[in-house]
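Please read the structure below before turning to the comments.
A protein chain is absent from this complex, but the other protein chains hold their places.
Chain IDs A and B follow the sequence of writing; residue 1 opens each chain.
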Amino acid sequence: MLLLAGIALAFYWVPMAPLEGFRQRIFYIHVPVALTAYACFGWGAWKGLRLLWTRDQRHDLESYTAIHIGTIFGILTLVTGSIWARTSWGVWWSWGERQLVLFLVLFLFYSAYFMLRYSVDPGPRRANMSAVYALFGVVLIPISFLAIRLAEDLIHPVVFDRDVGTNLAGSQLFTFVVCLAGMLVLAAALYLNELTGKRVDARLRELRESLA
Amino acid sequence: MTYLGDVAALARTSLLLELRSRDTVPALLLFVVSALVVFRFALPADASDLAAIGLLWIAVVFTAILALTRAFVAEREGRVLDGLVLAPCDRSAIWLGKALGVLAFLLVAEAIALPAFGLFFAPVDGATVAAFLLADLGIAAVGTLLAAIAAVSRARELLLPLLFLPLVIPVVVGGVGASVEPDPGRYLAFLGLYDGIFAILAWATFEYVVTE
Partner (left out) sequence: MIRARGLERRFGETRALAGLDLDVPRGGFLSVAGPNGSGKSTLLALLAGLLAPTRGSLEVDADRAEIGYLAHEGLVYRELTAVENLELYGRLYRVPERRERIGMLLERHGLWEVRHRRVSAFSRGMAQRLALCRTLLHDPRLLLLDEPYSALDDDGARLLDAHLAELAGERTLVVATHDPARIRSLASSELVLA
């Protein structure tokens, strides 16, 4: 149910947005998707911290699921960002676009997270390591952002005109906030969906074993 | 004070092991120089010396990765890491002792690489040296923790670079920036920030990486 509500919220309002160019529309998806990805990574790191604190293994699955969803949204950010770059500047990629570069770095980082999980046998060790790596990830986000800002001077001395700035008019802001809320709800729905799915699988396995 | 004593004992052990690995350390030092030579040939004839600085950083980073891949090899044989973890000392001392060993190696590697670079390309300035010193701290701090993670996993040699490279991107940005920009202050400060934050994070979380 939550899933449907999330999708409805996220996408119903976009066509309702005032008639702007396609570029603006993508903005309403791209930035909320990016922010939602950050939220997921943050949630994953938080669950990781809880795991290390309490040694309660349930948090491992929660952390993993959050990061999984976050990575999906991260890929979407890269895709929508690429589309935006294409419609704005005619190129599919732009090193001057900070968010895009940041997400590329994060994509590499969290892909390595999954490699880590696949290379270590399931158990408390893997849970601990994943949690620690998730914490590193969330710290990497602001540090990378700073680095990319510094790097712009090295790679692209030209300052890109970010015409989609923070000054949004009333109705635009409203649409944006609704889209953001929709994205977050969507992410939460996917998260809960995947989490319960995995928990049910685990329970089934347990039951099967205790019967054997 | 026993903490520092523990760290000193472990650092001493780490250095002893490095000095005694007759095959590894010289090979890695040779690698740095070989890499620089290869880069010389890889650059077009009219390439700027600034581009070459970037390659110097790459050479050092990749040498560091090779060194880190071998960082916990001695502890893996005979499960020494378990022995250290069982000792009543603080587990973060293990990290610190090993990181100091890695740091020492990096300093030696740079003591060879930077003059070699000066010979092949152009002399390096004080800011570059400072940048390398700061970068070493960050690389040793983060790399040692990741090396411990990779040591437990199945795909050790592959996993460490995957985990490490996204985290080292900010270091490269800071380092190259400090090496080429006329005003290196910002970049050096950024490297300091990276070092401080990630060193504290690694110090605090190492315990969880080696225990259940």
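Simple rule for what comes next: a contact is a pair of C-beta atoms (placed from the backbone, for glycine too) under 8 Å apart; a residue touches a chain by one contact, two chains touch by 3 or more.
Predicted model, so just to flag it, every value in this text is computed and none were measured.
Although it is left out of the displayed model, the omitted chain contacts the following shown chains in the full complex: A, B.
Per the touch definition above, the residue from B:Ala9, B:Ala51, B:Leu107 or B:Ile200 contacting the chain not shown is B:Ala9.
Checked against the hidden chain, the listed residues B:Leu29, B:Ile53 or B:Leu84 yield one contact partner: B:Leu84. In the full complex, subunit B makes contact with the omitted chain through residues 2, 5-6, 9-10, 13, 16-17, 20-21, 74-75, 77-80, 82-89, 211-212.
Seen across the whole complex, the unshown chain contacts subunit A at 55, 121-124.
Simple rule for what comes next: only the chains that are shown with their structure count from here on.
On the side of subunit A, the complex with subunit B involves touching residues 52, 105-106, 108-109, 111-112, 115-116, 119-120, 123-125, 128-129, 131-133, 135-136, 139-140, 143-144, 146-148, 150-151, 153-154.
If you check the complex, the residues on subunit B that touch subunit A are 142, 145, 149, 152-155, 158-159, 162-163, 165-167, 169-170, 173-174, 176-177, 180-181, 186-187, 190, 193-194, 197-198, 201, 205, 208-209, 211-212.
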